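I have placed the structure first, in the form of structure tokens, so that the comments after it can refer back to it.
In this view, the complex is presented without one of its protein chains, the others remaining in place.
Here the chain labels run A and B in written order, and each chain numbers its own residues starting at 1.
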Amino acid sequence: MKRFSIGRLTLPAYSFLAMAFMLIPIVYTIVFSFNDSKQRTNTQWQGFTLDKWLGVCNKQEVCSALGNSIFIGVVSTLIATILGTALAIGLVRYKFKAKALVNLALFLPMATPEVVLGAGLAGLFFNAGVGAGMPTVIIAHVVFCLSFVVVTVKARVQTLDPVLEEAGRDLYANPSQVFWKITFPLLLPGIISAALLSFSLSFDDFIITYFNSGSVETFPKYVYVAAARGVPAEANVIASAVFLAAILIVLATQINGAFKRKRLAKK
Amino acid sequence: MAFAAFGSGSAKEHKSPTKSSRIVLALLMPGLVYLGLFFFTPLFSLVVTSLEAPAASGGIGEYEYGFQWQNYVEVVTTYMPQILRSFLYASIATIIALLVSYPLAYFIGVKLRTRPMLQRLMLVLVIAPFFISFLLRTIAWKQIFSDGGALMQFAYSTGLMDKSQHFLGTDAAVIFGLTYNFIPFMTLPLFTTLERFDVRLLEAGSDLYANPAAVFRKITLPLSMPGIISGTLLVFIPIAGDYVNAGQNFLGSSKTSMIGTIVDTEFLQTQNYPIASALSVMLMAVIVALVSLYVRSSGTEDLL
Partner (left out) sequence: MAIDFKPSGADLELKNVRKDFPGFTALQDMDLHIPAGEFFALLGPSGCGKTTTLRIVAGLEEPTAGQVLIGGKDVTASKPHERPVNTVFQSYALFPHMTILENVAFGLRQRKIEDPLKKAMDALNLVELGYAAERRPQQLSGGQQQRVALARALVNRPALLLLDEPLGALDLKLRRQMQIELKAIQMEVGLTFLHVTHDQEEAMDMADTVAVMNKGHIEQMGAPEALYERPKTAFVSKFLGQSNLFVGKVADSSASSLSIEVGGHKITVPKDRAEKQTGKICIGVRPEKTTFHRTNPKLGSDHVVVGPGEIIDIRFTGVSNQYLIDIPNVGEVTVFAQNVGISPVIELGEQVWVSWKVEHSFGLSDLPAGNEDE
């Protein structure tokens, strides 16, 4: 009686294969962080070792580049998140004539190739006589993170019912209490995802950084330059550690969210 | 999920009353001023620089304004191959990414609705590549495809490829790398659109005599357009400006240089700022034109 069709299995099988394909270089990078490579290069498998993990900062340049990347990521995320959250609230909650124009102004940075923004900013700093360094990198990173923060927080603001704020006012809260006790906690999940997104964009950026960092070394920049001679296994260690930490955070929040949904669905 | 917000279209929107314009200004101004200073000014500065001529003093990297529109002529005549190659790579990679992503996004967004745990897990796996350096991922592919690697050895031993042939450094290798690196940017907006897709419309379609192919063509596909548009833009634009995958230390060779390669060389090495700027302005102009064309023909006003 069952209409059996091979089609029912094709889609799941394809999807799992596609996922596996996407994960190949990740697995490769992690595996080679355990490679006991004696030379600079890390291309041939030479046996398992934990040495590179345990002594990752023996390669001093790698560790200091990582430190810079984290610093740049945190500072630019902080600035982008504050500016972007304000923009998102303003765009959803208020009516004004130039809204379409503001939306366009926020979309354009996302539609600008990195090389254009990188060269443009570098030219501006050059013309203004500002030397490239940590401040210029951070300024540049905020530009491309900002729009992504706005998009992410905006989605959250749109699902927020203004009646909740009216109810807060009705219950004797003044405007700042309404914001900190009602609006902000409800927006927090969106703000956190926006910040995580912003950090990962900043942390992994190469092209814009390359144009605007001068002598400041970041992790991607280190890898790019090292690629000419061969990337040491220590770089794989850093990338793998960052990956595992990020995936654990995301998995934890996602699984927690799925559990909550399930519990709600059962009620 | 943060990345879900890449998609266009908005969830349930609540109408809100108009409030005092002072608050709006306070909320919007800091961000807009920032963008004005560090996004629009650089773009404008690029246009100005692109029209500069070498300074009379004649030092390397010294230029002065001179409405030197010939810079554009020079750029087009000299770098036509790179310009064409960039847009060709971007087009092919975007199409492949769409073909690869659509079934995957459909599976996660529609078929896995009944299994929220698995759905979330798959979604995390889709964005997993974002969490590991894209340079290292590209280097991983380079090593997998290297002539001494198992894959190429297999191709050589079975006669699929001649020993004199290589995969690295070819157009195909660069397109492969570009496609791989940008697939998640296609999958996510498609997922956001398909996740909201009302499957009851499929039942209505088949109830109204449409066979599965017709249901897909007339219902599923048109309703996926917002995701297809955002995905296409999010993949095409960065690829057109990318030059890492095409780099000689990565998957490309001297025969795969793209617009970005030239901008990098002219700006950072030759310090020929007007030429680098003219190329950037051209790239930006083509992309703005494409975006507005795309958006107008498909009618997606809400890009953000």
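Structure notes:
In this text, a contact is a pair of C-beta atoms (placed from the backbone, for glycine too) under 8 Å apart; a residue touches a chain by one contact, two chains touch by 3 or more.
Predicted model, so just to flag it, every value in this text is computed and none were measured.
The hidden chain makes contact, of the residues B:I219, B:L234, B:A276 or B:L290, with B:I219.
Of the candidate positions B:M117, B:A210 or B:V295, contact with the unshown chain belongs to B:A210.
Mapped onto chain B, the interface with the missing chain covers residues 198, 200-201, 203-211, 214, 218-219, 222-223.
Quick note on the criterion: only the chains that are shown with their structure count from here on.
Averaged C-alpha coordinates put the centre of chain A at 16 Å from the centre of chain B. Chain B contributes residues 1-6, 10-14, 16-19, 21, 23-24, 26-28, 30-32, 34-35, 38-43, 45-46, 49, 100, 103-104, 106-108, 111, 116-117, 119-141, 143-144, 146, 180, 183-184, 233-234, 237-238, 240-244, 247, 249-250, 259-260, 263-264, 267-268, 273, 276-277, 280-281, 283-284, 287-288, 291, 301-304 to its touches with chain A in the complex. Residue ranges on chain A touching chain B, taken from their complex, read 11-12, 14-15, 18-19, 22-26, 28-29, 32, 43, 83-84, 86-87, 89-96, 100, 102-117, 119-124, 126-127, 139-140, 142-143, 146-148, 150-152, 154-155, 158-163, 193-194, 196-197, 200, 204, 206-207, 210-211, 219-220, 223-224, 227-228, 231, 235-236, 239-240, 242-243, 246-247, 250-251, 254-255, 257-258, 261-262.
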